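Removed from the display is one protein chain of the complex; every other protein chain stays in position.
Chain naming follows the written order as A and B, and within any one chain the residues start at number 1.
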Amino acid sequence: MLLRNNWYVAAWASEIEPSAMVARRVCGQALVLFRTKAGTITALEDRCIHRGMPLSQGGECEGEIVRCPYHGLEFDARGVCTKIPGQDQIPAGAKVNSFSVVERDAMIWVWVGDADKANAAAIPSYAYHRDPAWVWSRDTLEVNANWQLLADNLLDLSHLQYVHRKTIGGNPQEDAQAKLSATRDGDRVLVARWLVDLPAPPFHKAMCGFAGNIDRWQEIEFRPGFIQFYSGATDANTGAYEGRREGGMHLRHLHCITPETETRTRYLFSVAHNFRIDDAALTQRMHQLAVATFLEDQALLEVQQRRLAEDPDRALLDTRNDVGTVYARRILMELAAAENGKA
Amino acid sequence: MLLRNNWYVAAWASEIEPSAMVARRVCGQALVLFRTKAGTITALEDRCIHRGMPLSQGGECEGEIVRCPYHGLEFDARGVCTKIPGQDQIPAGAKVNSFSVVERDAMIWVWVGDADKANAAAIPSYAYHRDPAWVWSRDTLEVNANWQLLADNLLDLSHLQYVHRKTIGGNPQEDAQAKLSATRDGDRVLVARWLVDLPAPPFHKAMCGFAGNIDRWQEIEFRPGFIQFYSGATDANTGAYEGRREGGMHLRHLHCITPETETRTRYLFSVAHNFRIDDAALTQRMHQLAVATFLEDQALLEVQQRRLAEDPDRALLDTRNDVGTVYARRILMELAAAENGKA
Partner (left out) sequence: MLLRNNWYVAAWASEIEPSAMVARRVCGQALVLFRTKAGTITALEDRCIHRGMPLSQGGECEGEIVRCPYHGLEFDARGVCTKIPGQDQIPAGAKVNSFSVVERDAMIWVWVGDADKANAAAIPSYAYHRDPAWVWSRDTLEVNANWQLLADNLLDLSHLQYVHRKTIGGNPQEDAQAKLSATRDGDRVLVARWLVDLPAPPFHKAMCGFAGNIDRWQEIEFRPGFIQFYSGATDANTGAYEGRREGGMHLRHLHCITPETETRTRYLFSVAHNFRIDDAALTQRMHQLAVATFLEDQALLEVQQRRLAEDPDRALLDTRNDVGTVYARRILMELAAAENGKA
């Protein structure tokens, strides 16, 4: 179940360096991303109209055009063919498909669905990549699993104590005391988990020097392909649960889940914090912890994918912890039905 | 042509150590094998009912239950779900499929076919794994070939002098003098090969000190997935051919041929001898010879498999040496037809 009519993060903006030709695949569509000399980001189909050669494989970006590596045909940033070596006339309509692409908040967003439905205003904002009060790091994994398995994983954190015992772990006792909620808001799902007035775990003490009990939260906002995590803590009994979350520790994890194919997903994630923002070693340590954690997920998801693929239509059992994942899957089904004209 | 209604050796009993989770596949069915604390061997489907995760991939066996590595669901030795973290009620019928499994003669036998047809009394006995008069060694190969190619190989020993020239070899002159017989007895095939009153080969002399001529035999008993070899020798003219096989040299090779899929086979074999049973170096030498020999077969069978797969329905030519293999294939076809309700 791929959703073409959706904005996806195809790359980190920093990956598209001047004159680089970057190959990406989104919902099965092969793309080449590059910047013209003016810095405009461009997404063309990665396939020359002449002999089908991928432009990204040795092609060159020169000024405002891109050149095919095989016979040198040239295309402008809209994909229009501007030169065919050995030939004066260029046939009308000679054009490589082009796709809407937006650079925002250090990410490259692309739209490979119906062109008339591409609306850049629908791209979610992500302030933590541009707000100087925050410092952040980023990374990418390529996971051989269906994109929704990654979303399932993030929407049900009850796996922490089983999968991530060696990294971020989890605490069954606390899990039993957590206040959980999951709500659907249009095409978003909001999951929240609160631990109120409990002793600070070692990680929290080390990070922010909490002395006594603290209130802790994890909030997850799911949109198709774009999942935001907000986790934090304040001193207990200072009103966090009621909405006063000043001070304390605040962490933002972003998870961009971009389906390359039905069975392969590009997973771009970032870690942002607004405390000790000049402590590069801390930033690095949190980054490494995130990578180690997500590598554990990757190993698991790839095994899960292969097992599910053996019998893809067989029913699964939803549990109480799956409220968020059930909402998310329902949203995807509705959007997919709308995309296929069945809404 | 896989036969689900059949007992197969899925593992050596020693492979299922306490608290180990061992993944196996039999006739396409993914299994996890483990022992509860009480030592009971258990075979469950290797797929959690919740999100399809293979239980064997990081799951834990604790006391009498097994725990899913992803979200911690627990199942007892019958596969019944006994715990869903975060949820008090367990839905009726929440259960991982379980399979009949029997530990006998140092082997783990499983039945993945129709549950009501599983009859442990039908499992063949193999005394040489438990009789203190015998000493034995075991090993396993995974072969990328259809299981029946392995049986064909074992039922037609005329390949020895071609395939195993560098290991156990064969002797064309002797082959011409051999007394051959092949008979079918129900769902078994019995193949016998006798060399009577001939000089002892170097191997036989070295093993048992034969001085003069000897009578030699090779007897093969085929059942689907379970092939026993009995080879031996006595001094000539002491009545072996007529049934008196006391003394001399006796070797038992067991070949368990377990189809994982149509094109992949788990091959478990053992070598047993009842002479010089305290000579560990001899046991090891015979083991190494068997492994070297079967590796030659594996290389050949995998090439054969790929060639046959290019044109699987094309007719082959049976020769006089194929009497045993023709019987065996007929038994399989009859059993498969019965299994598919066409008998």
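Operating definition for what follows: a contact is a pair of C-beta atoms (placed from the backbone, for glycine too) under 8 Å apart; a residue touches a chain by one contact, two chains touch by 3 or more.
Computed from a predicted model, the values in this text were never measured in an experiment.
Residue-wise, the contact with the chain that is not shown comes from A:70, picked out of A:70, A:134, A:194 or A:230.
Taking the complete complex into account, B:175 is the one of B:60, B:103 or B:175 that touches the chain left out. In the complete assembly, the contact with the undisplayed chain comes from B:163, out of B:163, B:207 or B:286.
Of the listed positions A:80, A:94, A:123 or A:180, the one in contact with the omitted chain in the full complex is A:94.
Mapped onto subunit A, the interface with the missing chain covers residues 30, 46-47, 49-54, 57-58, 67-73, 84-87, 91, 94. Subunit B residues in contact with the hidden partner, per the touch definition given at the top, are 152, 156, 158-159, 161-163, 172, 175, 300, 303-304, 307-308, 310, 314, 316-321.
The rule is short, and it goes like this: only the chains that are shown with their structure count from here on.
One finds 49 Å separating the Cα centroids of subunit A and subunit B.
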